[in-house]
Structure formats: structure tokens, C-alpha cells
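Okay, here's the structure, questions in a sec.
Note that one protein chain of the assembly has been removed; the remaining protein chains are unaltered in position.
Chain nomenclature is as follows: A, B and C, assigned in order of appearance, with residue numbering initiated at 1 for each chain independently.
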Amino acid sequence: MLTAQAQGVCVICPTPFLPDGTLDERSAASMTEAYVAAGATGLTILGIMGEAPKLDAEESLRLVRIVLKHAAGLPVIVGVSAPGYAPMRALARGSMDAGAAGVMIAPPMGLRGDEAIISWMQGASEAVAPAPWCLQDFPQLTNVLMTAKMIATLAKADPRLVMLKAEDWPGLDKISALVSMMKAGEMPRIAIYGGNGGQYLPEETLRGADGMMTGYAFPEMLVRVRNLLLDGKRDEAMDAFEAHLPLIRTELQPGLGLAVRKYILARRGIIAHPTVRAPGPKLSDATRAEVDYQLARLARRDPTALKLAAE
Amino acid sequence: MLTAQAQGVCVICPTPFLPDGTLDERSAASMTEAYVAAGATGLTILGIMGEAPKLDAEESLRLVRIVLKHAAGLPVIVGVSAPGYAPMRALARGSMDAGAAGVMIAPPMGLRGDEAIISWMQGASEAVAPAPWCLQDFPQLTNVLMTAKMIATLAKADPRLVMLKAEDWPGLDKISALVSMMKAGEMPRIAIYGGNGGQYLPEETLRGADGMMTGYAFPEMLVRVRNLLLDGKRDEAMDAFEAHLPLIRTELQPGLGLAVRKYILARRGIIAHPTVRAPGPKLSDATRAEVDYQLARLARRDPTALKLAAE
Amino acid sequence: MLTAQAQGVCVICPTPFLPDGTLDERSAASMTEAYVAAGATGLTILGIMGEAPKLDAEESLRLVRIVLKHAAGLPVIVGVSAPGYAPMRALARGSMDAGAAGVMIAPPMGLRGDEAIISWMQGASEAVAPAPWCLQDFPQLTNVLMTAKMIATLAKADPRLVMLKAEDWPGLDKISALVSMMKAGEMPRIAIYGGNGGQYLPEETLRGADGMMTGYAFPEMLVRVRNLLLDGKRDEAMDAFEAHLPLIRTELQPGLGLAVRKYILARRGIIAHPTVRAPGPKLSDATRAEVDYQLARLARRDPTALKLAAE
Partner (left out) sequence: MLTAQAQGVCVICPTPFLPDGTLDERSAASMTEAYVAAGATGLTILGIMGEAPKLDAEESLRLVRIVLKHAAGLPVIVGVSAPGYAPMRALARGSMDAGAAGVMIAPPMGLRGDEAIISWMQGASEAVAPAPWCLQDFPQLTNVLMTAKMIATLAKADPRLVMLKAEDWPGLDKISALVSMMKAGEMPRIAIYGGNGGQYLPEETLRGADGMMTGYAFPEMLVRVRNLLLDGKRDEAMDAFEAHLPLIRTELQPGLGLAVRKYILARRGIIAHPTVRAPGPKLSDATRAEVDYQLARLARRDPTALKLAAE
């Protein structure tokens, strides 16, 4: 079960598809195993990057079961965000019954007003009860703003809210504000995970984030840099991080980024096909060449990317 | 099957709930029968006003079957709009298998760019194949703008696009532009239905709309005013229409309007409970009193509302 | 000077242009005089309907001076809304120096978060100091939500906030909430004016609004219906109101509505030309014919519109 004591690297999993657009069950299994091997301490599926709205109810649950089967006991969080409560309830129940550790919820697009937002989230929490849940705070996509105070209000009233995926942008001062409120006993402890593709991994960690929850195609780097930072080796961590930053930047492009990420995962052999389900972006030859160039550069600088150079 | 020759009044059905929020199957049946008796030539369910995103997949199909059973052979259109194609495909298949006449599709919120919009809609049409479909053009909600030319482009390429629910606001000149293109043979005939709660019923009809598709709580009025207009009795039609305009205006309020509509339908005995599924607005005493006052006024002016006065 | 004791009908003035798009100073004068004659107790210029963003700084001040000169001592409120404080400050100073009674401020589009909104409005108030000001709450355009509680917070901290133009939609319960807070002494008195083109004039008045601030082309009707309501003649008021509702509905169309309003004002002889400054909508022949038909109907029912029938 997901708890507020969680820490580490929780990898956001894409949903692998075969070239004809059907669910690639074999890649779902191999991807899960690769992430376990990379040092993940948890997995998140059916998030925004998981193309969740493109799956029907049956496919969603099928993916949940495959990932759970291969996760080697790691906690698996299932994104259940939807504009209404009933589909969230249905997917949450199915997932928890199958063995998920918790669910993740983002507010629906365009919700406005502090009170309305808090009230909507509380209803959402009831809908997924008794699952513990992670709040996804991602205003650049949802256009829903939640202040640190609002998150504290939610956490105080709801012991099942145990985790925050912190993706406000800019968001570092919000992490600091939450950490400070927890230290002062002004809100219960929740686990704060950084996101945003890993772009602020060093700062998020040093501000007090308990972990990272993102889908960057080299999760080993997230693990390693986090450990270096926790060991006080900031310069070394930054060296390792900066080697990956050009690629992180390339993966962060809205829409296109997922296609880039799947292309890299396919090149790494973690999934079999880079297919994004329609409607979705396709990589141009120029983009692929740019990614290939960056992978080659990376392979010269980071041993975790070494295998790529050989290909 | 839905065809481009459709005309008349296609009533947008709300989804009735019991006070505890579960589907009110008995009211779904009685509402369907009431609309048939009111002179509807078709029914639309699971539209935006049908609280579709608040239902899970099983509930949606359950509602489809009940309405179909009581529709006395009228064509039933099922709203299948969703951010992704797979849930649309699943609901379209289930609905058509159950006997629906077609499906209705609105573009997902925030889609931008003429080409991207056209391409998304074409993919949506493929997803629901072989169902005939109705395009819901409702930019004030979806924030997606489709010009008359874009609609013509879609219709030319896709014989299954047979109907338009025209809800752009302002939108009368768009209806005229489409009618004129059809007359000039520049696009295939599609059935144009006005919407917007009936607020522009006279103008839409006189601009050449083939019917009305809206959920105003007195569909008999829509039928009667349309017939008067088609018989050339514009002044008489306006008299009948204006008596209802204060109530139409009250039902049109975003969000709150659905609660008003359900309150009136419950007062009319068409559904048993005015329940809106959470999260949703609640009527204040003041609002209920305002609606009651208007219903009383209406009962004095319009025989179709007579029964209400007796209550 | 604008005070919290204001009441009556404050007419929102359009900005009249000559056919070549330059400011029509003569019409600005005649329009002002016509509104005074119609029973207005105040005037508002350079609001959203006043095409304010289409004027440059010099033109704005020129209009202010003309209207002030012809307003026969009525208080004139000047809309100064802008994305930044400096242009607001400049226009507010120029207007107050010229003799305006106060200014009107709407929050800039897309502002989010209760605290951020309150803080922005407080900065805006400082920028226009020492002018008294009217808060325009128009979320369907600004996409900024302000609850009754937030408005009370602003009013408590700022004695220069003396008026609210209440245009949230739906917004009647918000008016009731504010009235109730004032009665309970939970916030200082501010004058609440209804808006929304007059569409909810009866309900707003009966909920306790102190006045109407809108630009409907027949302000005499607003005056008369308000007086009937205040005299307790609700049915008579509704009769008078309903005769105008079809036209109110036509004027309310986003974008197009202003062109309709100017067309009617020109037909009434209140302004010389229906010109909307580019970029702006143009009325089609069909729309003009619809408006003419409604004006003819209105002239048969409402003596205030009688002169039109003769034309």
C-alpha cells in the first residue's frame, strides 16, 4: 500500500503499443522488468504520459494486471483521472482489487476557485476510497492552480492523501513551502515527488522532495543523481545530470516529447515499438537524427547509456 | 438509422438519478415515453447535458438500452464524445449493437488549428464506424472553432457525417452559410439541427435548420413553434415562443441550468427526482422560487403548461 | 464621486465611430444626452462593450471629456482595465482630473488562485488611487472566478471599492450572498449593480441589487421595469420585461451583440452610425432583417419603442 513514507524513484510508464495500435502486452512486461532492474522503487501507469484517455476501460485494466504481474512487488500507482467520478471509481476499484498500491488523481481541466477545487478533490478521494492516493499537481496541463496551503488543507482532512506529484512550473518554492509546513507540524507528512521530466531533479531533491516520479527514458540516471545528492556530492551529481539535460529537454516538448521518449525506449530495447496511439505526433527524420546525435554524445559521457553506443 | 434527411425535434435527454446518485431506471423509461408523447421525432442521450462524463462504461450502456426499449421506434442518438478514440469506439459499438440510430461527437476541449481539428474529427469518425454520426459544434464549451467551410470539408469526405448540432454562438450566419452551400451543391446535404436550449428556435428554423436538438423542459413548445413557423405563422410562433423565453433563459445558465431543467422535469412528473450527480450545482430556495414563479406565469399563458398550474 | 450608496440605472455606453473608424464626437455627445433623457442615474464608458482596447490613450481621454461635458452632472465611471497597472494609472488620473466619478476595473484574463486574484486587485486599486472604483466581475470573459467571500475580503480592506458590476453567470446566488453578508455586517456596504445585458433584470433587482449597469439599447425599459419591481408590481414588470427579452437575447451574442446594439442605437437616432471599429463583426442582411422584425414587434407592445414603428 502506498504510504506517506515513500521515497525513491517511481517511474512513470508509457503504454506500449504494437505498430497496429493494439496494446503491446509483451513490451508492457519487458518495460516493467527493465524499470525494476533500473532501480525504481515504484511504478506509475496510466498517467498523462501513459496515453490513458486513449484506452478503453478493458484495456486499462489489462495493462494494470500485466504491470502488476512483472513489478516484482514494487508498489504500482494507477492514474485514474477523469472528468467525472464514476469512471475514476470503476478504474480505482478494478486496480486495487488487482493489487495496485494506490491511485493518482489530477483535477479536471479548467476547474476554478480555491473552494471549488478543494471540494472537487475531496469528492474524487471519496470516489476512489478506500485507496490511498497521490495528488498530481500539474497546472500547465490542467490549468488548475493549487497553492501549498490548499494542498495542506486537503492533506489535513484526508489521511488517504499520502503523496504529491509536484509538477507546478515554477514549483520549487512550493515544495519548500510544503516541506516547511510539515516540519512545523502544520500539515501531516505526505511524500513529495518531483516530476517535470526530471528537469529540476537536483533542485527538487535539495529542496526536500522525497523522490522523483517521472518517465525520463534513463531512470538509472535519476536513481544515481538522487543518491549522489543525498550523499552530499552536489557537483558530481550535477555533472551526471548535465550530461542528460539536453535529452531531458528534448523529451519535455509537449505532445512530441512522448514520441521522443518512446523512440529512445525502443532504441534501448525497453519496449519493442515506438508507436504512439492515434491521434499522436510522429517523429520527423530530422528529429530522429537529432535524438540519435544526442544519444551518441550521451553514450560517450555516461556509462549507463553505454550499450546504446554499441548499437 | 440516422440519415441526412432527418427533421423535427430531437430531444436531448438528461440522465435521471435517484436521490442517492444511482441511475434512476424507472425515470429513464418514463422520460423517454413522455418525450415520445410530446411529439419528439428523435432522442439524444449521453450528450453534455446528459452528464455523460459522470457515468462509467457500464452505466452508459444500461441507459442506452432502457431508452431504446421505450423509444417507440424513434431514432436514438448516443453521445460518445471523449478525449480519446478507444472509449468512443467502445461506446459506439455497444450502442449501435443495442439498436441506436447513430452517435454524436464533439471535438475535445482546446483542439487548435483547422487542419488538426479536421484530422481529429476524421479519426473520430473512423473510430465509430460504421455508425452514422452527428457533429456537435459547441465552441463555447469545447473552445474549438469550426467554420462552415471546415464542416463542409468534413461532410464531403465522409458520407457517415449526416447531421450537425449547430450550437456555435452566435451561429445563425453559419447555418445560413451551410444551407447556401448545400443549395449550391458545394457540399452534400446534412441535417442541421439548432440547439442552444432553444434560445434561437425561430431564427434557426427560418434560416433553414431542419430541426431542433435541445433539452428544453417543454419540448411540446419546440414542436408547436416549429410547426407554426413552417406554416408561415411567424407572429403566432413568436407569441408562443416568447411566453417560454424567460424559462429558456433560466435553463441556459452554464452548470446551474441542468439543475433547473431537472427541477422542472421533476415538477412536470417527467422524472421522479431532480438529482444532479455530484459534483454538480444545487438549487437555492431563491432559485426554486424564481422558477416556480415563472412556471405559474407560463401556465397562465401556454396551454401545454396547464397541468403545472393545477399543482 | 462614486459612493456605495449609488442606485439606479447606469448605462454602459458604446464608443461611437464614424464610418471611417475615427471617433464620432458628435454621436458621443448626442448619445450622452439621450441616456440622460432616458432616466439614467449614471454612465459608464470604456467598458468591454466600449471597445476600450481598440482606442489609444489620446482617444480614450477625448471620449471621457466629451461624455463628461454632456452628462448633465451624472456620475461617469471610466473603465480602465488593462493587463498592467501603469496604463490603468494613466487613464484613471486623466479621467479623474477631467471630472469622472470613479473607475471600473476587471481582473486581467486568466489570473488564477484566490490569493493571487485578491492581491492583483489590491495592486490595481492602489494604481488608480485616490479614485473610488467599481469591480467588474465578469468571469465568462475574463475566466477569473471571484467568490462572494473574495469580494467581501476586497471590500473590507479597501474603502475605495464602492461598487460591484455583477456579471457572473449564473450569478444570482452570489448577489444574494453579498446582500446577506452586508445585512449581517460581515462586510461594508457596496453598491451592487446587475449587468449581463439586462437578461436577469427582474431577478437581480428582487435579489437586492441596487441598480443595473448595462448597455441594452432601450435603457428606458430598464428604468421602468426597475421602478415597477421596486413598487411591488412584479407581474406588470415581467410583462414589460418580456416584450424586450427577444431583443436582449439578440444583443447578448458574444462579439456580434455589440454590432446589433449599435445598429439599434443608430436606428433609434441615438448614434449616427452603427460602425464597429475593426477588427469587429459585420451584420449580415439576414441578421439586420431579424432585428428589424423584432423592433417592429416591440413597437407594437412597448410605448417606449413607439417612435421606431413610425420610421
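Simple rule for what comes next: a contact is a pair of C-beta atoms (placed from the backbone, for glycine too) under 8 Å apart; a residue touches a chain by one contact, two chains touch by 3 or more.
All figures in this text were calculated on a predicted structure; none of them were measured in a lab.
Peer 1: Taking the complete complex into account, tell me which visible chains touch the one left out.
Peer 2: Result for the missing chain's touching partners among shown chains: A, B, C.
Peer 1: Using the definition of touch stated at the top, determine which of C:C10, C:L55, C:I190 or C:L247 touches the missing chain.
Peer 2: Considering the complete complex, C:L55 is the one touching the chain left out.
Peer 1: Could I get the residues of subunit A that touch the absent chain, sorted low to high?
Peer 2: 140, 169-170, 172-173, 176, 199-200, 203, 207, 234-235, 238, 242-243, 245-246, 249, 253-257, 284, 286-287, 290, 293, 297
Peer 1: Name every residue on subunit B in touch with the hidden partner chain.
Peer 2: Residues of subunit B in touch with the missing chain: 112-116, 139, 143-145, 147.
Peer 1: Can you name the residues of subunit C that touch the chain not displayed here?
Peer 2: Those residues of subunit C that touch the unshown chain are 51, 53-59, 82-87, 89-90, 109-110, 119-120, 123, 277-279.
Definition applied: only the chains that are shown with their structure count from here on.
Peer 1: Could you give the fewest steps needed to travel from subunit A to subunit C through chains in contact?
Peer 2: The fewest touching-chain steps linking subunit A to subunit C number 1.
Peer 1: Using mean Cα positions as chain centres, tell me which chain lies farthest from subunit A.
Peer 2: C
Peer 1: Per-chain C-alpha centres versus the global one: which chain is nearest?
Peer 2: B
Peer 1: So how far apart, in whole Å, are subunit A and subunit C when each is placed at the average of its C-alpha atoms?
Peer 2: 48
Peer 1: What are the residue numbers in subunit B that touch two or more other chains?
Peer 2: Within subunit B, no residue contacts more than one other chain.
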